[in-house]
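Just one protein chain is left out here, and the rest sit where they should.
Coming up: subunit A.
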Amino acid sequence: MMTPVVLWSDVLIWLLVLAASVLGWLSRRNPLLRAAWQRVGRSRAGMASATVLLVFVCIGLLDSLHYRPRLEDSAGRGTGTSSEKTAVYSVEVLSLLDFLLTPLRTRTEKTYSEPLATRAHAKESIEIRDADGQLRQSRDYPRLKHGGAHLGSDEARRDADVAERVLRALGLAMLVWWMLAAATAALLARRQNCSHRQAWRRIWHNESDLACNAVLAAIAALLLCGLPLAILASDYHVFGTDKVGQDVLYQVLKSVRTALVIGLVTTLVMLPVAIFLGIVAGYFRGWIDDLIQYLYTTLSSIPGVLLIAAAVLMMQVLIDTHPQWFATAAERADLRLLALCCILGVTSWTGLCRLLRGETLKLRELEYIQAAQAFGVSDLRIIARHILPNLMHIVIIALVMDFSSLVLAEAVLSYVGIGVDPTMISFGTMINNARLELAREPMVWWSLAAAFVFMFTLVLAANLLADAMRDAFDPRLAGSA
């Protein structure tokens, strides 16, 4: 039926998921880390944003399982004997998310249409067959092929239809939420051996160990926004369509993965470099320190965009001259995405490195390091056992904080034209495509607005989580709380 395709970025993403679960398992066993995570769990803003982020991550993960569907045998040679041997697969690489969103993906219009519209955004010459069988040309907004198609000719009923669907969706959302909340209360009641009523009170008075009320509130908000979107999307283009008639909601959902890859894989690229060089510079000092300092001061004094532009263009030339490397366009775009991650990683490790060097300089003078030196413990072991664990809070905080700035950086770079492959859907390319249309009259605003709202939510959630994690992991702040 299909053949799985493993893109390099998929490998990295699932590796990250694996690493995160290993980290989670390790921090369950380490009481200090567990205490820090419990502090995150008690932070209401942190847990609400974590819930939102989890939804984004799920979308991204669904979008990271790729396959190539098998093409249907053409009717002409459908006798069935030869088809087993020569299974033909499509050149188009799809993901699980694409499969789930098939209606959104396939129902393309001709060009722009407004959100929830039944007709196109621009007038066209249409041929209408009159009652007497004559063709007549008129200039009007053409009817959309898919948007509101179920209404038939009764376009006036659209508002009522939308309102009815929204109401139905809100009702459904409340029902689902109520069930979830009841299940949470029941679980808590069973865990803590108290009545449901008490468990319920504990949740809302924030007396449980986890900020359940924040999670439930975030889920409520997500359901109230998400379900109406889902129900409307089955027959309308909720966020409209773009220049080539593709559904903007579909584009926005596809952009999430690009943003996550840029945010996470880049940190993965830069983290080892930053940690290694930072600690080595701070711990050994002397000429090693000088060398590393010269390296990062030089690197950070080159304008970042210039460096990235040069590297991306070189990469582009390389890709263009070797088309035989890539079986599909998706693979090519994927490689370019990874290259961008690497380049962003190379230019962004300096800040964290500098921070870690300074902290290591402070730590190495502490008495427990000297006590270890008095035992003749090797340098490598001192770094691994004494210095690295005491730097982890900085690393975790920097990781979460960098994530949001990298997502924004991708948007800026794609806008300038040196970001991801133009065929790859990302927030940056969406904004880039939409920018010219802002000057149009009437204005095409929905592409930009949808990208903005989604990106804003993603980055805000990441920032709020970063704040909560900094409060929980920073030993100075944790001590005072």
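Note that a residue touches a chain if its C-beta (ideal position, glycine included) is under 8 Å from a C-beta of that chain, and two chains touch if they have at least 3 such contacts; residues count from 1.
Please note the rule applied: contacts and distances are computed from a predicted model.
> Considering the UniProt annotation of the chain absent from this complex, which name among "Dipeptide ABC transporter ATP-binding protein", "Cytochrome c-type biogenesis protein CcmE", "Spore gernimation protein" or "PTS system N-acetylglucosamine-specific IIA component, Glc family" applies?
Its UniProt record gives the name "Dipeptide ABC transporter ATP-binding protein".
> Give the residue, chosen from A:S27, A:S300, A:T328 or A:N390, that touches the chain omitted from the document.
A:N390
> Determine which one of A:V6, A:A371, A:V412 or A:L460 touches the chain that has been left out.
Candidates A:V6, A:A371, A:V412 or A:L460; residue touching the omitted chain: A:A371.
> From the listed residues A:P31, A:G133, A:G152 or A:P442, report the one that touches the chain absent from this view.
Checking each option in A:P31, A:G133, A:G152 or A:P442, the one touching the absent chain turns out to be A:P31.
> On subunit A, where is the contact patch with the chain that was removed from view?
Where subunit A meets the chain not shown: residues 31-32, 366-368, 370-378, 381, 385-386, 389-390, 475.
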